[in-house]
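So the structure is just underneath, and the comments pick up after that.
Here the complex is missing a single protein chain, while all its other protein chains stay put.
This part shows chain A:
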Amino acid sequence: MAAHLKKRVYEEFTKVVQQQHEDLSTKKLRLTKPSKSAALHVDLCKATSPADALQYLLQFARKPVEVESVEGVVRILLEHYYKENDTSVRLKIASLLGLLSKTPGFSPDCILDDAINTLQNEKSHQVLAQLLDTLLVIGTKLTENLSVRMRLVEVACKHLSDTSHGVRNKCLQLIGCLGPVEKGVAKEAESQATKDVQKIIGDHFNDQDSRVRTAAIKAMLQLHERGLKLQQAIYNQACKLLADDYEQVRSAAVQLIWVLSQLYPESIVPIPSSNEEIRLVDDAFGKICHMVSDGSWVVRVQAAKLLGSMQQVSSHFLEQTLDKKLMSDLRRKRTAHERAKELYSSGEFSSGRKWGDDAPKEEIDTDAVNLIESGACGAFVHGLEDEMYEVRTAAVEALCMLAQSSPSFAEKCLDFLVDMFNDEIEEVRLQSIHAMRKISNNITLREDQLDTVLAVLEDSSRDIREALHELLCCTNVSTKEGIHLALVELLKNLTKYPTDRESIWKCLKFLGSRHPTLVLPLVPELLSTHPFFDTPEPDMDDPAYIAVLVLIFNAAKSCPTMPALFSDHTFRHYAYLRDSLSHLVPPLRLPGRKLVSSPVSPNITPHEDPSQQFLHQSLERVYNLQHLDPQGIQELLEFTIRDLQRLGELQSELAGMADFTATYLQCQLLLIKALQEKLWNVAAPLYLKQNALASAAAKQILEETYKMEFMYSGVESRQVVIIHHMRLQAKALQLIVTARTTRGVEPLFGMCEKFLQEVDSFQRCFISELPHMQGSFVDKLLDLMPRLVTSKPSEVVKILQTTLRQSTFLHLPLPEQLHKATANIIEPTGESDNPLRFTSGLVVALDVDATLEHVQDPQGTVKVQVLYPDGQAQIIHPKPADFRNPGPGRHRLITQVYLSHTAWTEPCQVEVRLLLAYNSNRSKASAKIPKATWNESLEALPQSENGIEGTIPFSKPVKVYIMPKPARR
């Protein structure tokens, strides 16, 4: 006791010494940087009561602190901390310490000792917990320093025996985040207290407080995440935690078990109450499956989700999850699925109409029935039937993931997925359709399953129907009846929802090309041809007929005998469709029709693709002809642009590339044209008319360069340079034109200054690319830079003009993949003659439905613009939730736009279009603003100065007829 007391006295003594020391250092700092810390010091000294002090601290916390003064502030706070008796003030100080040490650029090792010292005499559990939190922050900032981490862990271990759960919680968190992970170093460094972090944490798995237990498991998971290999011994402990009373503990334990099962999948564990042994991953799988029927839905969701990623599990365990041994009055009963299968294989359709059809047949041994212990048994059956849709969604997801890795399981889970098509919640239905699509490579649908799948085609939700079309695109069907059934149902769908036309045609295209042999016997029936009689020619504009033809033509592509069954008009229709719907109808080899069909042999690799060749050839041609007479260049450019545009229309996969280059050439053409103007030779004021053309060209080039930069996905930095270069040229042109047309030098000063700044920033941004730009405008400009900076505006303009004329134009390298962002407004269709009537001053909601392709981050960039006849324009930002992502690179915008206007005398049209917003800063990936940590200071940051924001319209405008009526009084 005496010794203990002595120690205490000694501690207090050291504390006093430190205080003095702090005083000294604060004084020093106050001299150098009197701003923040001084103010705080004065405030705290002024404070008469703890409540006052707290108020000051709260106010202080709202303002950011500069990196240089952080240390001073910390010292003042600590000084006050020791003096303060009120726990709430100490608590606030402790939390402020943590916040301060987060300040970017500040290295908190100088305050580490003080922070640890504060812990020693603290009595309040709350403050202790907060201090440990501060230490955690400091520790995470100093992760590289091993000895600091060891020290902090030691401190945490010391406080683990605290009686308050909050303190223990924080200690465990700290150990989890900072505990040693490296093997070699750990051994020497931790000799005494921190022998084995895992053991220390493991001891708290049995803590009396559920929060601490949870924290212990979380700390363990944290260690795992940081790369420590957890010991297998924890597995048994974790299994016990699965039966915990508290849901957070169970939920965390499930995660821990999952982690362990991934670490030691192959080790063997004994099954209790028998002498058998199984693989750990199987055991863990069984246990997690068991948790799918837990009492708390949070745990159920967690368990169901994790099941999906346990792919090493043995197949018989996996298959058990779908097996719920049915029995009725102690006799084994077959499931409806089994019955359906049997009826199918015996070749007759399900009657399913008898009472007692499912009457149990075989007697089962009462001992063999195991109701609960069987673990994995029926886990998914339960999961898919769960009350909460979150659990069902998770189960579908898991099912899908497991099925992707195991074809046999995919086959088995099919019935269950098909059943989910009938769920009461649309999201679940949609998800199960998507899941099915993902596994459809592994499966072939039986007829009865197809039947159920096709029934969903009548769903009134467009999302569901389209997802189903997608699914059908990649489904395997086993019989020709199946194909017929699918076609019939799709046609039914087409008559019920004519808007699905495109999607259905596409679906049939794939259905045809996947099953040529199954389509073949159906052809006569589908085309309603007759061996003896001529049948009437069907209507070519009938979407249903087109759908049938799409199916047949795509099947005929790989089935050369099929065209023999076609009648005359079919060939004619083929020629027509091949031209009008070229993306749906493939080129066919038709006997005696060589002229019509394109002579492309079916197996060419994309490299030898003539269209690609053509693209490159035409570009080569342009780039090689540098020194033609201006007239010749212009003509060649014009032709090439025309060719490229047509190519883009014909070849959808090259469209992005062709458009991109065409735009670039267009810019070049404009530039050349502008420079050819006579304006340059004549005195300025006389050529007002011509200069309109030149300045318009400059403006258009600017616009086009923004389009090139932001509307295409897959643009690499090489292209960005060229685009920026082009923009720079346009700006130079603008400058020259202005110089020519304006009188007086005053405005020119500013413009020149700005232009030179831009050249400068161009140089800074693309310094690495400059060597590739020999002989270009910017190359020459940079050579002349010293002269430009010193000379007068008029001279600058003159120099610019000559460089602009002399510079060669740059070769635009093409990236691998280039896609143009496109948008298509499906709804409103713009065909309605009925105006949308609403009372003026109130709003009317207009449903907008559009498909977007190749738009990156549509949530941030796509806007809807509404143009009123009076020129008033309105830009609407759709909610992020309005965007759906049906496939890679594709998005769908379904939103509501609110229109409003004052009263009109008669209905008029408003235009709705989609805009792509851009911000020139976004292109530079490096220009990320570091996140401000000092909580409220984020808004105070100045917006980056040179960000140019704008919008590009990228969809055809749609006209909507509206009529705001005057309000009735």
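Quick note on the criterion: contacts are C-beta pairs under 8 Å (C-beta built on N, C-alpha and C of every residue); 3 or more make two chains touch, one makes a residue touch a chain; residues count from 1.
Basically, contacts and distances are computed from a predicted model.
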{"item": "Candidate names \"Integrator complex subunit 11\", \"Protein YIPF\", \"GATA amidotransferase\" or \"phospholipid:diacylglycerol acyltransferase\"; UniProt protein name, chain not shown", "value": "\"Integrator complex subunit 11\""}
{"item": "Chain not shown: contacting residue from A:Met388, A:Leu650, A:Ala873 or A:Ala903", "value": "A:Met388"}
{"item": "Contact residue for the chain not shown (choose from A:Thr452, A:Thr479, A:Ser558 or A:Ser791)", "value": "A:Thr452"}
{"item": "Contact footprint on chain A, counting only the chain that is left out", "value": "161, 163, 203-204, 206-208, 245, 293, 295, 324-330, 333, 335-337, 352-357, 366, 369-373, 378, 381, 384-389, 416, 419-420, 422-425, 452, 455, 458-461, 496"}
